[in-house]
Structures are given as structure tokens and as C-alpha cells.
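Shown here: the complex without one of its protein chains, the others still in place.
Order of writing sets the chain letters: A, B and C. Residues in each chain are counted from 1.
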Amino acid sequence: MVIVTKREATQEQVEAVVKRIEGVGLKAQVSTGEQHTVIGVIGDKTLLGDIPIDSMSGVERTMPITAPFKLASRQFREEPTVIAVNGTKIGGKQLAVMAGPCAVESAEQIVTIAQHVKKAGAQFIRGGAFKPRTGPYSFQGYGIDGLKMLMAAKEETGLGIVTEVMTPHEVELVGEYTDIFQLGTRNMTNFYLLREVGQAGKPVILKRGMASTIEEWLLAAEYILAEGNPDVILCERGIRTFETHTRNTLDLNAVPVIHELSHLPIVVDPSHGTGIRSLVSDMTKASVAAGADGLLLEVHHDPDHSMTGDGAQSLFPTQFETLMRELKPIAIAVGREI
Amino acid sequence: MVIVTKREATQEQVEAVVKRIEGVGLKAQVSTGEQHTVIGVIGDKTLLGDIPIDSMSGVERTMPITAPFKLASRQFREEPTVIAVNGTKIGGKQLAVMAGPCAVESAEQIVTIAQHVKKAGAQFIRGGAFKPRTGPYSFQGYGIDGLKMLMAAKEETGLGIVTEVMTPHEVELVGEYTDIFQLGTRNMTNFYLLREVGQAGKPVILKRGMASTIEEWLLAAEYILAEGNPDVILCERGIRTFETHTRNTLDLNAVPVIHELSHLPIVVDPSHGTGIRSLVSDMTKASVAAGADGLLLEVHHDPDHSMTGDGAQSLFPTQFETLMRELKPIAIAVGREI
Amino acid sequence: MVIVTKREATQEQVEAVVKRIEGVGLKAQVSTGEQHTVIGVIGDKTLLGDIPIDSMSGVERTMPITAPFKLASRQFREEPTVIAVNGTKIGGKQLAVMAGPCAVESAEQIVTIAQHVKKAGAQFIRGGAFKPRTGPYSFQGYGIDGLKMLMAAKEETGLGIVTEVMTPHEVELVGEYTDIFQLGTRNMTNFYLLREVGQAGKPVILKRGMASTIEEWLLAAEYILAEGNPDVILCERGIRTFETHTRNTLDLNAVPVIHELSHLPIVVDPSHGTGIRSLVSDMTKASVAAGADGLLLEVHHDPDHSMTGDGAQSLFPTQFETLMRELKPIAIAVGREI
Partner (left out) sequence: MVIVTKREATQEQVEAVVKRIEGVGLKAQVSTGEQHTVIGVIGDKTLLGDIPIDSMSGVERTMPITAPFKLASRQFREEPTVIAVNGTKIGGKQLAVMAGPCAVESAEQIVTIAQHVKKAGAQFIRGGAFKPRTGPYSFQGYGIDGLKMLMAAKEETGLGIVTEVMTPHEVELVGEYTDIFQLGTRNMTNFYLLREVGQAGKPVILKRGMASTIEEWLLAAEYILAEGNPDVILCERGIRTFETHTRNTLDLNAVPVIHELSHLPIVVDPSHGTGIRSLVSDMTKASVAAGADGLLLEVHHDPDHSMTGDGAQSLFPTQFETLMRELKPIAIAVGREI
């Protein structure tokens, strides 16, 4: 960490800062510039704990040199994390494909779609039983009944289950059914939920908050890792920007950035990342080419009768099948398989 | 609602949409333009329920004409909501001033600050006992002990308490101590929490999500109102933009916009809205001039020894006192009192 | 266009709007909803000219149904525009690759790099002679001398030239040397410059403004097209968002969106789109997979001695060579050649 003091900072203020730093066993290196005094902190900055350097008199700002996350970082673990679940390895050579409807709407619907996506090569069926909705009057999911329908689809097809959990006290319930917990963009900073899934003993897909920086996202992962759960899968699903033509701006830069900063696998959700069916296939190809470890895709055989507006971004089963075929050479070109 | 169909939409597709609309008792008015067919929906659109017009074949997009929130809207209730709590009326002529530290750090700290802000004219002491923190290694608040310290400050000064609740299962606990629940920016879309405080029988300050539109914010309020709790106080606290000089971009446009769209009171938090102590006073004055119903301000007598970095945005007690004095003529100029 | 009137709009105000619309020969269709009256405008809305419907009394807002650009739209021209320049066709099956340094720094530098990129398969050498710089004290380019150095590189290698023009009165000068004008992100709304290159008789690369929506970008293209120059190549180069880890957020969604809305070719600049050398190759692959018609890439053999800080995002010649080889199977997978 580098501490920049104010131009008008007094000698006493600089010394007070140095004293605080040295008081916890760190080394402080003071450089007196023409306008500002800069204090470099050398050593393990976690020793600083909650000392509010930013708030101290005479301090203008602090600038971090190293990342604030640890367990999630490449420095902590050099080789990529590979997560084995329901017979699939996520984060390895094989791309993980999770596909299905936005919401579980009936046993028939979810089984039908599961059969379609299984045939086309997906390893996981996704679908929401508990749905976070912007307004209170929208369909909020079938809850436990939805979970049972997902289980029926699993029994029918062998596909693993990916489904969302929205609140700490439902982690146990959802965990009885799902293979992978999904934490949605609106819950990336639901810290109690992060901690709870950190103790749940199953892999977690952590979607990026729609206004979260990559650093904040990795800090949210750190909450889960710090509870002892090493199986975190990040999911880029688009961020909020000024552009309104698409529902979100899919930030594919995040894929190689995460691979540089972290050992955790990252999957991409081009369905939410665009919000428009006709864009999904191209952006899925781009996701694979950028190095994604997997895909989260919405597929619906009858969007005209879906129960959420998200049908507008769902692929039809035939589109999904075609896409899976077209992805193959791209996957191979970047050293992957699908 | 207006439905725009695709240029290539067939007559059958248009008719299918019309049939759906009429099937629930609404009227559909079809206009055939040179490029697109546009279908106007006339009547109470809640009758559409979960029919996914957006997803139907041949539909390009839907455009709402009326707002998606109801209980929160001016149309639902013309006169402003005034919330009486601990002897203060929020939303009326008197500005509500809530001041205190970011976190409760000790009984001595919170009582000292409470005395300062009381003397200067605040009606509420604010301070976090449960703290949402970006990373797992930061100080997370003293929990129930913090609540007790707040109660001691209330007993000493008579000030009402404003403190944050982070998760549904702590609503009851926090409710035993606080006068007003605070829901933070990271929890604006924690829908279970919204519902829980909707049933808790105490006023709620709902901070705007840092990437939430005003419409989404009012929909979050709608969750609370729909549970039967009419006492929602909105709080603008800055949004996330590309500007990095300030911690957030305080969106004061939101103040008159909320007053147009809703009957709910709105307070402003210039401390988080700027993140920089030296900007807080000017932006507090601007908040009052824009028509805010109250203020949420960080005040700390000893930020050098605070336990969170937010001390950098806290006013010193003497600054707060001066500010309160300087706000008077501005409050009067806009028809308020302080 | 659909016009939504205010809830309190009077019958007279609605009629005044209708009269204006009908007065220019358009048809107005009035729908009276429960809260708002909605007026649909049927016919060629350009007939409205500068009638300020938005400003009229009783009008709440107008909502466009069709896009505001014409010559740039798919409706105007169904088949993709293919631009032949210096023996290369841009917008067809072959990917156009434009590579070179940020700035032309010496004849030796630009010839050396041109030879490298030519060998690896690029068809164009890029490099700035006139450089838009954020501050006045940075190197602003060698101007006409830089243009001459580019010409030397062209003579040596046969590569076409792509270079930036910054102001209307230099269009003629730059046009004597360059094969393709580049308009930078900071000049996308320099409307005089758009008009001037619209009359210059050479193809134009129009970079997206860093805070411009796709619609505004196509309207900027429309300025050029409206002057009679059909050869506009759009270039996605990253937009400005809250994320600071990368220099910009490369918005690859724009690639399939542009292909849907417009017949114009679109190339991608992953160098500026990321700002970080180690991310460029992955994002270039993603660009091709998303359907880009070409690439604009920074390549520098000696960034340690470059004259702008942009060397940090330049590929080394060997990296560029490897990348070009690795792009082949991806290009083929999406029906292209490189």
C-alpha cells in the first residue's frame, strides 16, 4: 500500500501515520516529494486490520499495490481450480454447458427441455425455482415444487442441476436438490448468503453483480472461499452501462482478466448478457473464443407460453443444437473440447 | 402498454398477440404502420399477469406507458406520506436529520457522538451494528452489542435510532432496538429482506442500489408497501458511474423525480454520495435546496481511530454544527424548517 | 412514433398535437387509455421535420418505433456493404487486418513494423501522424512528416494506410496519403469532420464514441453517408463504464447488433478495448468469433521506447504472428478467412 498525504500535511501527521504502521510490525518508507509526502507500507498489509489509514488526519488517499483478495488469487494458487460435480469437471479442458429455461414452469416443461439440451450436449439443466424479480407482482417461482420438478428432470436425463438460492435460510433446502448453487447478480453482495453457501459443501456459481467491479466480484468469492468452500465458479452475465439496445453489456474482457487474477473457473451467460435471442449465438461463440470455462444458456421450447419475459432471450432447442455444433471448432481452436 | 411487432411479423402472429390480450379482458388497438404493426393495450395491465408478451413470436419489444409500481406512486396517493417516529415527522415541513458514525465502535463513542449531534439539532443517531463489507476480512460490526450501545445512546439523548439490518432472520432482533430500519445499497434487491421489513411494523429507510434506476428503486419500495408497511423512506446515496474522483455520483435529480413519481419521503446521504469530507457540507446544502425531506450524515469525533475507512467522509462535530446552522436559511428558502 | 400525453393533458392539447401531425400529411391514431392518451403517428416521420412534438404542451414523451438513421440501416440496403480498398475487400468473407503502432515515431519504426505485420498477414498498416491526446503536454504526432513515413512504409510493403484525421481542414492533406481515414472516439460527434470526410471520396473508419450508444454511432455514420460517401467502416473500441481494471469495456455485443441494424462492416479494436497487452489476443479471438469483419490492432516491436503510453497495449510482432495463426480456425468456424 502507498499512502499519499495532503499537501498541507504536517510533520506530526506524517509521523502519526508512520507510527501506526510500525506499531503493527510493518515497515514504513517515507518519500518526500515536491508536493506530497508518500509513505510506502512494506509487509503483509492484513496486519493493518481495521486501522483506518484513509481516515487519518493529513492523509489524502491510499493506493493499494496488491489485490485485497487472497484465497481467490493466482498468487495463492497457481494452477486452475477444477471442480468435479455430477461426473463433469468444470475448469478443465471440457467446457461445462448449463442450459434450460429461466424458470421451472412445470414438470413437463423442465423434463422436455432437459431432454433437448442433454441430447445437444449439455451436462447441466438450469432453471429457477426461486426467482428474484424486480417487482413484487411478478411470478416468483414455484419454490420447493420447482425443485422437485428439477429433480425429476435429473432422474430422467442424468443431467446435473443448477438452480438459484436467494436467502440464507433456504440454502439447506435448495442444497437437498441442486448440484450447484447459483447466486444471482442481485445477491452478489448478500454477504450472509455468501457465507451460508460457503458452508454448504456444494459448488457455487457466483454471478457478477451488474454494477460490480471485477475486484469486488473476487472479494465476494473470497467470502465463500473463506468459509471453507473452494468450489466457486464465477459467471459473467453482463454489466449495466449507458447502452440500452441490449439488456446488459456482456463484459468479455472479464474472462481473460479473471484467468490472470484468479485460479477460479469462469463461465459466461450470453442470454442475460444480451437479452436478445438473435444475439445469443454469436456472443456464445465469442465467450468460448475468449477462454470461458463454460456456458450458462437459456433454452425454451415454447417461449410464447413461458411465465417470465425472459423467453425473449431463450434459444429454441434447434438453435441450441446448431450452436453446440458450431461451437466445436472454436472450442478446439482455443484448446478446449465440447 | 404498446407492443411493437417485428417487421417480418405475420398476420397470424399479430392476431395471436391480440387474442392473448383480449383473452384477459383487455382491449387491443392495432395500428399498421409502414414498417411495423403497433398494438396498444388499453385497460389495467395487471390483468396480463405473467403472460410473456415480450417472448411471443413476432414481437420485437414492448414499451410501457404507465409505471410498474402502484402503491408507491403519486397516482395511488396524491398527498405526501408523513411518517411519525420517536416524536419526529418525516416527510413534512421539518427536515429529518440522522447523524452519527459509520459503525458503532464503543458505548463511549456512540454516546459522545449522539450528544454532539443532538446538540446541533439532529433527531436521530445513526450507526451500524451489522456492517455489510466488500471483503470478508474487514470489521463486520459488533452485532447485538452494537445495538445495545445504540440503545444506551438513545436513553442518554432521546434521539431515535437508525441502524442497518442485513438479512431477514435478524429483522426481529434489530427491530427490538431500532426506530427505523436501514436497508443498504447492497441489499436493495434482497427481496426476502424487503418482504420481512414489510411485515415488521416499523419505518424503513431504503437506500438506492448503486446501479439501480429510479424505477427499480420504487419497485423495491413496492415490495415493502405490498406487505402492508406504508412507512418507507427513500434514501439517495450516490450511484456508480465512470467518475472516480468521488466515491459515488450523488444523483440529486432523484429528489425532484421521486417527488413527482411518488408520495414517499426522500432523504439524502451526502457522506456516501461523495465519500470525501470536504465535499459533504456543500452537497448537503444542495440536497436541501433540491427538496430533500431529510439527511443522513456521517459524523465522527475521532476518525483517526475509527474502525472503518469511512471516517474519511465523516464530518467532525464542529463541522456538523456549523453545517446545521448554515442549512437554516436554505431550508427556509425552500419552505422547510431545520 | 408514439406520443404519450400527460395524465392532466386537456382535450385541446391532444387536438393541437393531432392537428400538427395531420398538418404535414401524416395520420394520427388516438387511443384513450385509463391514465394516458396515446397518439400513434403513421407514415414517414421525416415529414415531421423540426416540429418539436416533445416540447408541445400536454406531451409527456415520444417513443420512436423505427430507427432515426436511414442510409445506414438494413432496411435501406439489405445486402452487406463491401468496400474495396488497396486490393482488399472489407465486409466480405476475408477479414481485414489493420495493424501497427499507436503513433508513427520514425520512418525506420513504421517500416519495420509494417514489414512484420505484412509478413504475418495484415493488409493495412495503421499509425497516427496526428494524435488526439487528453492533455496538451503529450506528444501530438509528427503531422505531415508522419504521413510521409507511412507512405514510405506503404511503398516498401504494399500495405494500405489507415491513419487518423482530426479536423476538417486537414482532411485534404491526410487524404493525399491515407487509403482509409480513421475518425477517433473523441471525434465521433465532430459533425463538421464527419461531413468533410463524407465528401472526401475515400473509405472512413468511424470509431464508436466512448459514451455513445449504438444508435448515436449509426447516426454519426449517417452524417458521412448523407454526404455521398457510402464507404463507412464502423469500429468498436470499447466503451466507458464503471470498471477500471481494463482501460475500456469492449462491447462485443455491438458486433451482432450492428449486423442486425446496418449493412455497414464493423471491425474491432481489442487493443484500446482492453488497454492491456496480455488480454488482447483472447479478445481478438472473441471479436472474430462474434462476427467482426476485421481487426484494428496495435503492434510495436519496441514499446520500451515508444512515444506514447499506449505501448502497454501493443502486441510484440511475434505475439501478433502467433495470434494471426491462431485466428485461422476461428475465422473458418464462423465462415470467414484470414
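Note that a residue touches a chain if its C-beta (ideal position, glycine included) is under 8 Å from a C-beta of that chain, and two chains touch if they have at least 3 such contacts.
Remember, it's a predicted structure, so these values are computed and weren't measured experimentally.
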| item | value |
| --- | --- |
| Touching residue (missing chain; options B:I233, B:V255 or B:M324) | B:V255 |
| Option from B:T66, B:Q115, B:T246 or B:T322 whose C-beta touches the chain left out | B:T246 |
| Among C:S73, C:Q94, C:T167 or C:Q319, residue touching the chain not depicted | C:T167 |
| Which residue of A:K131, A:K207, A:R240 or A:H301 touches the chain not shown here | A:R240 |
| Interface with the unshown chain - residue positions in chain C | 16, 46, 49-50, 52-57, 59, 68-69, 132-139, 166-169, 186-187, 189-193, 195, 209-211, 216, 219, 222-223, 226, 240, 300, 303-312, 314 |
| Contacts of chain B with the absent chain, listed as residue ranges | 211, 213-215, 239, 241-246, 249-253, 255-257, 260, 273-274, 278-279, 282-283, 285-291, 326, 329-330, 332-334 |
| For chain A, residues in touch with the removed chain | 2, 4, 7, 29, 31-36, 38, 40, 42-44, 63, 65-66, 75, 211, 240-242, 244 |
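Operating definition for what follows: only the chains that are shown with their structure count from here on.
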| item | value |
| --- | --- |
| Touching both chain A and chain C (chains) | B |
| Label of the chain whose CA centroid is most distant from the centroid of chain B | C |
| Chain A and chain C, separation of their C-alpha mean positions in angstrom | 31 |
| Mean-CA-position distance for chain B and chain A (Å) | 26 |
| Centroid distance [mean C-alpha coordinates] between chain C and chain B, Å | 39 |
| Residue numbers of chain A (touch at least two other chains) | 211 |
